[in-house]
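One chain of protein is taken out of this complex; the other chains stay put.
After this line comes chain A, so read on.
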Amino acid sequence: MPSVSGLVNVVLMVLMWMGGCQASPLRAVCDPRVLERFIREARDTEAAMRSCGGSCAVTSVYTVPLTNVDFTDWEQKDIEGQVAEVQVGLSLLVQALVAVRKTVSVSPISSLLDSNIINIQSLIHIIHSLSSQAQPLTYLEQSAQTHTHSPSELLHAQTNFLRGKVKLLLSAACRTLGS
């Protein structure tokens, strides 16, 4: 599983490095199976951490993005706002995942976390290509984040963020690309 995910990420990165059309890396992720695999792997890590209990990682305060989606509000946002919100959220997630990864020594969870980190980084690069404006990654929308105190909640936030906002944004972008 991790090897396939890594291969997909490498392919995405190669496509991005090749430059050219900004939609090239997006085309790869527009295959619904790609994001589905990211979501499944996030769920696998969440389930592994839950079964491990609290002994697998150090409890700490992690800043995570808000995952709730009100479709009415979401549709009222423009694409730039959606992109910015997703970019910030992915940045927060990858930082938190890296911090948890440093405290985990158990082999299955560590490898799963590695896959999750790679997946998030791939998505950051892909979504960055959707924005016409250069958004600094350090930009944070205060209302779009929260704090969590356990690795399990962090991983839960990752799953929900990918299922929600990331998928909505990419679905809309891919629909626009296809049309």
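As a convention for this text, a residue touches a chain if its C-beta (ideal position, glycine included) is under 8 Å from a C-beta of that chain, and two chains touch if they have at least 3 such contacts; residues count from 1.
Just so it is clear, contacts and distances are computed from a predicted model.
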item	value
Among "NADH-ubiquinone oxidoreductase chain 4L", "Histidine-containing phosphotransfer protein", "Proteasome subunit beta" or "Erythropoietin receptor", UniProt-listed name of the chain not shown	"Erythropoietin receptor"
Option from A:26, A:39, A:100 or A:154 whose C-beta touches the chain left out	A:39
For chain A, the residues touching the chain missing from this view	32, 36, 39-40, 66-72, 146, 160-161, 163-165, 167-168, 171
